[in-house]
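Removed from the display is one protein chain of the complex; every other protein chain stays in position.
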Amino acid sequence: MSNSTDKTNPAEQPQQKPQVLEEDDEFEDFPVEDWSQEDAEQSAANGGNEHLWEESWDDDDAAEDFSKQLKEELKKVEAST
Amino acid sequence: MFDLDSRAISVSASQANRVRLTMSGTLLNDFIAAHLYESGPRLATVFTPDIYNDNLQTFHELFEPIGLPDDLRDKVFLPNKKQLKVSKAEQKVWVEVFVEYWKAVNELFMYQNRQPGASAVVIFNAWKKFVNVLIRGYSSPSSFPAWTLPCLYISGKYLRVFAIKADAEVVSQGSASFGFQDDLAADFEKNGNLEEAARIMNRMFTLCLSDRAPIEDSRKWGIYNTTNLLFKTYFKINSVGLTKNLLRAINAQSHDLPRLEAFPKSHIVTFEYYVGVIHFLDENYIEAEKHLTSAWRMCHRQALKNRELILTYLIPCHLVTTHTLPSPRLLAQFPRLEEFFRPLSNCIRKGDLVGFDRAMTAGEEEFVKRRIYLPLERGRDIALRNLFRKVFIAGGFEEAKDGQPPIRRTRVPVAEFAAALRIGTHATARTRVDTDEVECLLANLIYKGLMKGYIARERGIVVLSKNNSAFPGTGV
């Protein structure tokens, strides 16, 4: 988009932002053409996807706190109506 | 390699001498050896324009275009005519290839030495001629054999590199060409050379895809690599839409192509990555995840940068499709990804809407740049779900009826969700949370399947599903 020849003062630089889009977004050529499955991300040694994603997202430790907080908030609302 | 800003190299006479004595003709010897062993990769090294490569320097200094045809005949083809299976017709094209290659390389050295008249545009044009001759080698009746394909690839790869340099030069000099089209058509100005390169690569693409030779000697083996070059190029000129034409063409020929797994992994990982990103950009996250996962699994473990790129898209995909977050262990391997995703993940987990919005704002520039802003934004629904889930848990259990296991309270006043929202958004005493908006958010979660139940508007309550399915997939 922006033409790098434009003569803007540095104060207006934000306009330049999109210029750097995709800067290092490019997928690199691999230095070798092929490799064995052992060298691949998912090798036998490496198991499947198990450790990629978080299974437990819950933080129930804070459940008590939240319960209190909620009650207080409800009181406030009731008081104001 | 071709680095405009690094110190100019100049080979002194004595250096040149030494080089000649020890390595004379190595490039041509490589050419012979490549043919002898039918080694495409070796052939590709011959045509890799690495100006820091001594062999290339020697080649450049020892030969000149006028003499090249005789040299090649006398030194390469005639003496080795028994060993080399190179037809007369092929020889003729190879001679032209070498001549154009020499000229392009000459421009590179001129540029590197900052000689007058040298420019990135001139290099690009010279390289283009070289590529065109090479392409002719594959189009003529006595075509170059398919094992030479890596050499076609390398020519395309540098065509792209030089085109990008040339475009940058054009832009920096403000010398963009202006046609007589109706509009300003800035694309032509900014990416003119790269677009031209794309058209040439498109010919390579057709050359590979339409080859009818038996598969073991078919240019079809070059299809994914060529496609990858075009993918990269279309992404660069921001014409991602054009990638679909390629996919359509490949798809139409798929019955004639070798199995995907038969190709070298580097071709396939790159291909799968781009196909994944293409779907990703169309918000087709399920399909995107399939391809990205495949790229992830096959990717070389040491290719850190590429693994990071794959995850950059795979993580948002996964968030959208399965509502799960990347594990800390995964993020720990990639500091940049950790920086991107850790704060968001934490807020999503806690149902902290304000924190989520802040993290989105903080990362906005990077996210937009990586084109992951839009899917990440959907994480807000998950944060909201987690917040509302806490309301459900805080509601506790109904009185257990004679010996039955306790059941959670499933009728929850909308007011409680509203209060939770006040907490989640750090509302002050004076901020109003509109009940209609709370209902709207609830309706959305229900509609999207993140909550199960219904809103009874007249009664001001939400009736949630029993049997541990009020918030599917979260255990309650």
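Going in written order, the chains are labelled A and B, and every chain counts its residues from 1.
Everything below uses one rule, namely that a residue touches a chain if its C-beta (ideal position, glycine included) is under 8 Å from a C-beta of that chain, and two chains touch if they have at least 3 such contacts.
Throughout what follows, contacts and distances are computed from a predicted model.
Candidate names were "Cytoplasmic tRNA 2-thiolation protein 2", "SAC3/GANP/THP3 conserved domain-containing protein", "Checkpoint protein" or "Polynucleotide 5'-hydroxyl-kinase GRC3", and the UniProt protein name of the unshown chain is "SAC3/GANP/THP3 conserved domain-containing protein". Within the full complex, the residue among B:60, B:350, B:389 or B:422 touching the omitted chain is B:60. Among the residues B:83, B:173 or B:333, only B:83 touches the chain that is left out of the figure.
Convention: only the chains that are shown with their structure count from here on.
We define each chain's centre as the mean of its Cα atoms; on that basis subunit A and subunit B are separated by 18 Å.
The residues of subunit A lying in touch with subunit B in their complex are 1, 3-5, 17, 20-30, 32-35, 39-43, 46, 49, 51-55, 57-60, 62-63, 66-67, 69-70, 73-74, 76-77, 80. Of all residues in subunit B, those touching subunit A in their complex are 41, 157, 171-172, 174, 186, 190, 232, 235-236, 264-267, 269-270, 273-274, 293, 296-303, 305-307, 309, 318, 322, 324-330, 345, 348-350, 365, 369-370, 386, 390-391, 393-394, 415-416, 418-420, 422-423, 429, 474-475.
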